[in-house]
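The complex is shown incomplete by one protein chain, all other protein chains being positioned as in the whole.
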Amino acid sequence: MKGKLVGMNGDRAVAYAAKQAKVDVISAYPITPQTIIVETLAEYVNNGELDAAFIPVESEHTALSAAVGASLAGARVFTATSSQGLALMYEILWIAAGLRAPIVMAIGNRALSPNINIHCSHDDAYAARDTGWLQFFAENVQEAYDLTLMAFRVAEDERVLLPTIVNLDGFILTHALEGLYVLEDAEVDAFLPKRKPINPIDPKNPKTYGPLDFTDWYMEHKRLQFEVYQKVGGVVREVFDEYEKLTGRHYQPVKTFNVEGADKAIVILGSSAGTARFAARKLAEKGMKLGVVSLTQYRPFPVAELRKVLESFDVVAVLDRSVSFGSPGNQLFMDVSTALYSSKKRPILVNVVYGLGGRDFTPLHVERIYAALEEVQRKGEAPEESLWVGLREG
Amino acid sequence: MSEASSFVLKSWREMPPGGIIPVPKTSLLNKTGTWRALKPVINQAKCIRCLMCWVHCPEPAILRGEDDSVAVDYDYCKGCGICANVCPVHAIEMVPEG
Amino acid sequence: MRWHGRGGQGVVTSSELLALAALREGKFVYHAPEFGPERRGAPVKAYTRISREPIELHSGIYEPSAVVVIDPSLQNDPSIASGLRKGGLIVVNAKSPGDVLLRSAQEKGAEVWYVDAYSIAMEVFGRPFYNTPMLGAFVRASNVVSLESVVSVAMERFSKDSKLAQLNVLAIRRAYDEVKKYE
Partner (left out) sequence: MELKTIKTLKEIPREEQFAPGHRLCAGCGIPQVVRLALKAVPDPKVVVNATGCLEVATTIFPYTSWGVPWVHIAFENAAAVASGIEAAFKILSKKYGVEKPKIIVFGGDGGTFDIGFQALSGALERGHDMIYICYDNEAYMNTGIQRSGATPKGASTTTSPAGKVVPGKLERKKNLIEIAIAHGIRYAATMNPAFPVDMYNKIVKAANTPGPTVLHYFTPCPTGWYFDPSRSIEVARLAVQTRIWPLYEYDNGKIRITVPVKEPRPVEDYFKLQGRFRHLLEPENKWLLEEIKRDIEENWQKLMRMAEQSK
C-alpha cells in the first residue's frame, strides 16, 4: 500500500480528502452522523490549513443552494449531509445535476424519520437515486477517503460535469476509526489539479443559468443530460485505473468475492459487504459457497458489469437497508431485477431487508440468508415476500 | 443580435451543458410589438426631453437619443400607455393600431 | 475489547488510543463508539477490534476477548461480562473487585485485573479522569500492544497541551505498574 498510514474515523477521512482536494467552498449544515465532517473542515479553515470559504448556512436546503451557486461560479465545492438533511435538499438535488454543477457531497447514511433515528439505513441515498447525482458507496474508511478524492475527478471531468455523492454508513464508518493510507498533498495536487470550469459565471461573458424551459426545449435538455450517463462508466474506470497506479489500490464498479464456482450470491452495498465476506469465509469452512457482490458504483447503475457477474448464479439475495413502501420490491432489488430481466439466463432473486435504523448486521444474518437461498434453490421459485433479517422474534 | 440569432438557430444537440443560454439578450429576437393594440405617437415639437417616458418604460422600448430626444421602438412596445400617462406635457398620444 | 464507562469519562478516547497504538504496531484495527445520542453521565460503551489480518467485519462486538470497566460504579452490573469469551479478560477500576464481578468472571473462566484508578487520577490530575489510567492497566493485563506505543499515541493526542500530555502519560505508566491480577 502506498501512502502514509494514519488512523481516522470515516468522517475525518472524508474531511481530510476534501482538504487535500483544496476545495474552494464548503457550504454545509450539521447533522448527525455527518457533523464531524463539517466540524473538521471548519477547523481546517479557521486554523489556516485550508484556504476555502466555509459558509455556515442555516439549513441543508441553503447548503445545497449555495453550493450550486458557488459551483456555477467556478469553485470546487464540497458539502455533506445525512438523512433528513438530504431530504430537505431534495428539490435542489435535481437542479444541481441538471445545471451540471460538479459538487461533491458526502452522505453519512442514516435512516429517515419517523421515528427519528440517527443510525444507518440507506433511505437517504436511495431517495436521491433518480436525481441525476452519481453515487459511490464506501465499504470502509479507506474507501471513504479514496472515493472522495476520485469523486472530484469524475464529477469535474468535462465529459461528465455531474454532482457526485460518496456514501458512508452512518456510525459504522462515520464514527469508526480504522487505519488508512493517505496520499501526500503534492500527489493529490497532481491527481486533482485546480478545477477548470466549463461556462462559469463571468461578467465579461454574460450567460443565463437556469432559465424557464417549456414544452419546446425541456425534453431535448433532458435527453442531453441523459446521454451523459452513458459515458460516466468509462470515465469512472479511467479514474479508478489512474488512482490504482498512484496508490496500488484497486477499484471497480462491481466488487466480487468468492463468485467462481458458486451458485448462490448476495448483492450488497456499503460497510456490510465486509461482514458478508467475513461470513462467506466462515461458510466456506463448512463447505458452503456464497459469492459476495458489492457495488462501489451505485449511480449510474453498472448494469453490464452486474449482469455479467450475476448471470451465472442460481439464486441471488439482494440486500436492501431500506424499504420502498408499496413498490414491487425494495430499491436495490428493483435495480438488480431490472438489470437482469433481459438476460437470457437469470438467477432467482430474493429480496432481503436488513439493518434498518442501525440494527446490527452480523455474520449470523448472512448464514440465515444462505439457508434461505438454499431453500429457494431447492423449491426453484422465488418467495413472494421479502425476507427481513435481524427482526425481533415474537 | 447576430450572436443571439446564431445561438437560437443551432441544433439542440449542440446546446451547451446545463440548459444555459450562453449568450446575452436573445430576447431581442422576440418582437413583442405584436402585442400592441394602441400605439404611442410622440409629438416631437411638444417633447421637452425630460426622459420621464424613457425611465418608466417597462420594456424598455423608448429609445434615448444623444440629445435626450426620445423615439418609440415599435418592435418591442406593447402599447401599455405608461409613457403617454407620465408625459408632463402630453406630447405622447395613444392611437389605435392599423 | 469492550469498554464500559459513563458519558464524559473518555471511554471513547481510551478505545481510540488503543486502536491507534495497535495501528502503530502494524496491526489492523476497528474502533467504534457505542452509537447513541451523546449524553453525559449515562453508561456508554466503546469497542475495539484488533487483528493481524485485515478487518472486514463491520458488525458490533458481542463476544469480546476483554472487557474494561472504566467507571468503578459499573463493576457490579451483571451485564458487564456478557458475551465475554471463555478465558477472557476483565480489567476493572476498583480498590478490589466486587463479588458480582468475580462470580461472573469465575463462570467464564476469565482473568480479573484491578487497579485503583480513582486514586491514581486524583493524585495525578486532581480530578477523576479514569480513562487513560485504565488504558495503561489494560495494556499491562492484555499485552495486546506495548506500553511505549500507547504512550506515544497519548503524547500525540494531547500534543496541544504538553502538561496534560505528561500527566496522561504519567497516569498510564502508574496504572500499568500498579494494576494487579486477582488471584
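So that you can tell them apart, the chains are marked A, B and C in the order they are listed, and the count of residues begins at 1 in each.
We adopt the following convention: contacts are C-beta pairs under 8 Å (C-beta built on N, C-alpha and C of every residue); 3 or more make two chains touch, one makes a residue touch a chain.
Just so you know, these numbers come straight off a predicted model, no measurement behind them.
Just so you know, the chain we are not showing touches A, B across the whole complex. Annotation: of A:V6, A:I36, A:A67 or A:L269, A:A67 touches the absent chain (contact as defined above). From the options A:D213, A:E238 or A:D263, the residue with contact to the chain not on display is A:D213. Counting the whole complex, the residues of chain B in touch with the unshown chain are 7-8, 19, 21, 24-32, 35, 50-52, 54-61, 64, 68, 73, 75-76, 78-82, 84-86, 94. Contact between chain A and the absent chain runs through residues 24-25, 27, 51-53, 55-59, 61-62, 65-75, 77, 91-92, 95, 99, 194, 201-204, 206-214, 216-217, 221.
Operating definition for what follows: only the chains that are shown with their structure count from here on.
Mean C-alpha position of chain A lies 51 Å from that of chain B. With centres set at the average Cα position, the gap from chain B to chain C is 79 Å.
Within chain C, no positions touching two or more other chains are listed. Remark: chain B residues 12-13, 15-24 touch chain A in the complex. Touching chain A in their complex are the following residues of chain C: 16, 19-20, 23, 28-33, 35, 37, 55-60, 62.
The touching residues of chain A, counted against chain B in their complex, run 98-101, 161, 198-199, 206-211, 213, 217, 220-221, 223-224, 228.
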